[in-house]
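Below are the structure tokens for one structure; questions will follow.
Note that one protein chain of the assembly has been removed; the remaining protein chains are unaltered in position.
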Amino acid sequence: MCRAQEEEDERYSEAVRRRPELGLEQKCMKCKERSAVLIIRIGDAFCKDCFKEYFVHKFRAMLGKKRLIYPGEKVLLALSGGPASSSMFQQVQEGLSRDAPKKLRFVPGLVHIDEGAVRRQSLKEREKMVAEMESVLKMSGFPYQIIALEEVGRYRAVIQVFNLPSSVVQWVSKDIPDMADDYKAAVDGFLGHHTGVENAESGSRTCVQTKLAELSIEEPEPAASTGTFCLPSAQSTQALKQLFDSVRSLTAKEELLHTLRSHLLVHTARAQGYSKLMLGDSCTRLAVKFLTNISLGRGAFLAMDTGFSDRRYGDVVLVRPMREYSLKEISFYNQMFLVPTVFSPALNSKPSEKGSIHQLTETFINKLQSDFPSTVSTVYRTSEKLNVASSVEGPESVSAARCLFCLCPLDTRVEKASAFHATLISEHLSQRKSLDLPEAAVKKCCAESEERRCCKKPAARGSTTSRADERLNLLDLLCYGCRVTTKDLTTLDHLPHYVRSEADHRTHRTAMKKEIQEFLLHENADLEYVLKT
Amino acid sequence: MEVATRMRQNRHTLMLLARGCASLSLATEARPESNCGCAELLTGGGGGTWMFWRNLNTMPVCCNSCLEKNAVLKRPKTGHSLCKECFFTAFEEEVHQTIMSGQLFQRGETVGIGASGGKDSTVLAHVLKVLNERHDYGLALLLLSVDEGITGYRDDSLETVKRNQQQYDLPLKIVSYEELYGWTMDDIVKQVGLKNNCTFCGVFRRQALDRGAMILGVDKICTGHNADDIAETVLMNVLRGDIARLRRCTAVATGSEGAIPRCKPLKYAYEKEIVLYAYFKKLDYFSTECVYSPNAYRGHARAFLKDLEALRPSTILDIIHSGEHLSVKEDVRMPVQGNCSRCGYISSQALCKACVLLEGLNRGLPKLGIGKHQKLHHKLLAQEPLTEQERRKLKVLDL
């Protein structure tokens, strides 16, 4: 069969042909006076001043257009030290400074996560990088925090990360349609009072703040608004390393790191009352992420994983204001306007590992981009056309189960004619039928024993069956993509405590729910009510 | 020979010992692999050991399903190892499940199998024939081939299809580009060169299958698209930003309005397994690259997919899962499907692609159907003459 079916490749060869010859003395296409210093897209050459204006304008226009960040709102900037987030940081600083036209009016805070432990940096290297980072953050005068990734291991009861009260989710789904009006009211209120954060409580922002207060963390974080970094204990570093060593592929390591980092960022934001978290993903980065995530089976969540805003956490909304800048623009800007960046090494790979899907995709996109210069923007435009499936975000699914790792609505409750079921069938057909036993054994055990919780007892964790059970139970709580990642974990023993305890909690809850459901089968009682009391 | 066998046995024993010891100390999880005779070790045994014993290779690996025979392949979808018989059973049963869960056929239907003589359609014909008898689908199957008129390629592969016809005892219909369009691919290439010839071929083939099916009164057409093909199409559509195709390319069955419905029973079957199925069943298939240059852009996507598969074999199905769960914003404009005003075939434009291409060929303006020239379609319909400038744009570029 010819591979060309339904093909039309003309566009691509056309694009290559149309690539302009780079004239040495090209004029800026905007002011038409000064000579150009960089070509942003095919045909668009800019001089330094016009480039700066374009770059700065784009940032504020993006935030202005989306009307998502309220005046006086606390916004946490996640800074890796890389070019895109550093550039974002610079834009925020500039946008908040007094003389800027179209001044930004939110209240920023900064956070950097030190991932040295999994990037195989020595303590010395980590200290050096943290010091470098700190000096950059300090200069801004904004409150900042530098946190070691090891912190995820410290959480014992950070179930809040996973266990948003259902009221939060209901609030989010109910109020979103009125957002535009809210925004206007908030802006008016802010301009009227003109005194700053305290007085910004107008319109629904009051509502936001109260709600936030209601669900604030039970154990307040000891950290002050600006926290000096203290190196984690050798023990916690060891634990984190153990976790990453138990991962069989670099692909899964990348995903795990992303998951843990997100938890830590959201937790930090939540603990300190930030309701927005700004991430510095560039257009190039998002195009790579888009294709990577398709390969990872995360197609259902592309709009959340790569979109401008991401509400999966309910009270803390992720925002990606850099998503219209290409990495080329960003790098040029940083270079020309002396934006400091801090280099961090790539995730460590053992020589036996063949690289990750992330790296492979990045190489592929970059190669394609150099042959077909519209690649990144085409993928970006595709991502713009997607949304979160209404079946998983609509009001009817407010209580829908969410993935334990990424908090996306589960995409595994699907019809039989699906890739997910095809895999399950293959798994079923490819092993001895008696291997299905664990599930049957659980049922038997529960039925025979008087003690209902027999098979969930932590004491039983040592034996092989309960390990297999734990794995099955965990997989059940994950979305398709996170399941694939988890299959590359050789053991669940090193997962952070909060993940495992929440998994236990949910599994237990489901089991209880089932029992009650069976019990109440003929009565018309409100299940949720019974569960709560 | 004897020495070699004995050596293998010895190593096998050594292996069992090694596994036995190692599994005491190392952490759990049943890996799909196991060695013959150590089924019990498998259930208790171990995660950590597999890297270790894989290095010692040459040991026959035992089938994960029957636990008796030696495995002949490692399944890319699940990582399990299966023997020949268990593989055949699993492969066929999975296609059966795809057919059942997707409700692809109804009893009494006549189903045309798009047969090219290549591996996918040969395996498809074989498996459908087997399943139709085994599960009593009650289908009338027939083979449907398209003769594009490519000397040294299609004439050879059609010989394979003719053999298949006899081997499977199925009726065969061949429709040719020449009788449908008045042009063979060889003629087309003479006019358009090797630049866009694949566009012509692809568009014409799609309609040719439909027309052949109509002549035979076929209710459904099924094609040999496998999981790799579909995953690749998902990637392609992302890279070219074709949101309409992106949304529908993972559907197992398509098209009801106007065209004859099509389905892809091998949608979840890996190319690797299809090739091995054909190899172990000794099926007769034809494998030569088309003599006219293969598609470069799709080549990139295919190579990328194969690299992904090498890193993580489940990726192919993971991509299909992604494709099945994409959700397109409601306000994104989608082409409205209508009918071609000339031939009546489904089309989102006034003229279907095949008619435009054909018009271009007949007028000596082959670029008419390549790229965006919709504005000229009404001119063609009204038989109006084109301006000199328009004509110049549509001629073959001299590169």
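By letter and in written order, the chains are A and B; residue numbering begins at 1 in each of them.
In this section, contacts are C-beta pairs under 8 Å (C-beta built on N, C-alpha and C of every residue); 3 or more make two chains touch, one makes a residue touch a chain.
Keep this in mind: contacts and distances are computed from a predicted model.
Q: Select, from "Ribosomal RNA-processing protein 42", "Protein SCO1, mitochondrial", "Ubiquitin-related modifier 1" or "Trafficking protein particle complex subunit BET3", the UniProt-recorded name of the complex's unshown chain.
A: "Ubiquitin-related modifier 1"
Q: One chain is left out of this view; which of B:G112, B:G224 or B:G323 touches it in the full complex?
A: With B:G112, B:G224 or B:G323 as choices, the missing chain is touched by B:G224.
Q: With respect to the chain omitted from the figure, which of B:G118, B:G241, B:P265 or B:G323 is a touching residue?
A: B:G118
Q: Quick one: say which of B:K306, B:K329 or B:R363 touches the chain that got left out.
A: B:K306
Q: Can you tell me which of B:A71, B:V111 or B:A231 touches the chain that was removed from the display?
A: Residue touching the absent chain, from the options given: B:A71.
Q: Which of these, B:S81, B:T233 or B:S314, touches the one chain of the complex that we don't see?
A: Final answer for the missing-chain contact: B:S81.
Q: Would you indicate which residue among B:L209, B:C222, B:I243 or B:L276 is in contact with the undisplayed chain?
A: Considering the complete complex, B:L276 is the one touching the chain left out.
Q: Identify the residues of subunit B touching the omitted chain, counting contacts across the whole complex.
A: Residues 1, 4, 7, 33, 54-58, 60-61, 70-74, 81, 116, 118-121, 157, 224-226, 228-229, 271-272, 274-276, 279-280, 286-290, 302-303, 306-307, 309-310 of subunit B touch the chain absent from view.
Simple rule for what comes next: only the chains that are shown with their structure count from here on.
Q: Need the CA-centroid distance for the pair subunit A / subunit B, whole Å please.
A: Computed from C-alpha means, the inter-chain centre distance equals 35 Å.
Q: Note which residues of subunit B are touching subunit A in the complex, please.
A: Against subunit A, subunit B makes touches at 27-30, 32, 39, 43-44, 47-48, 64-67, 75, 77-78, 80, 82, 86, 89-90, 93-94, 97-98, 101-103, 116, 118, 120-121, 195-196, 198-199, 201-203, 205-206, 224, 234-235, 238-241, 243, 245-246, 252, 268, 290, 294-300, 302, 304, 307-308, 310-312, 314-315, 317-330, 332, 370-371.
Q: Which residues of subunit A touch subunit B in the complex?
A: Listed in rising order, the residues of subunit A that touch subunit B are 1-14, 249, 251, 290-291, 293-300, 302-303, 354-357, 360-361, 364, 368, 372, 375, 378-379, 381-382, 385-390, 411, 414-423, 425-427, 429-432, 435, 464, 467-468, 471, 480-481, 484, 487, 490-491, 493.
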